[in-house]
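One structure, pasted below without further comment.
Missing here: one protein chain of the complex. Every other protein chain is in place.
So, chain A:
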């Protein structure tokens, strides 16, 4: 009996291990077949409470002078924005032109400097900038103590 038992253990173990490995491989293949999904974005899903029908709001009627005033204001705003946009386009064109001219002059001066200027700047990225604030930071402001907890919903596939 002592001769037979160790042999059985080895065979059974190896077969069991192989069977286990195959099962795991099959599971892995099945999981890998399923394509990865994108995390759904909560911004684009309107909550149900906003699509209820009793949330309709009736606007007050406008007098003709008021509506006239608003239309004229809209036109003035449109014109202002158009001028702003034109100025921006003009500024970009001017920048590009002056840059091209400078590069041409540099080329006439020396080829090496021109080549070095044309190359891309590795230090440009990554570039970070905070947006401007309405008011400058208050001097000597003591913020209250507290903490932030991240409660984002974690999606798993």
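Here, contacts are C-beta pairs under 8 Å (C-beta built on N, C-alpha and C of every residue); 3 or more make two chains touch, one makes a residue touch a chain; residues count from 1.
In the analysis below, contacts and distances are computed from a predicted model.
Visitor: Choose one: "Large ribosomal subunit protein mL48", "Ciliary neurotrophic factor receptor subunit alpha", "Carbonic anhydrase" or "Trafficking protein particle complex subunit". The correct choice is the protein name in UniProt for the chain not shown.
Guide: Protein name of the absent chain (UniProt record): "Large ribosomal subunit protein mL48".
Visitor: Residues on chain A that touch the omitted chain in the whole complex?
Guide: So the residues of chain A touching the missing chain come out as 24-25, 27-28, 31-32, 35-44, 88, 92, 95-96, 99, 103, 118-121, 124-134, 144-157.
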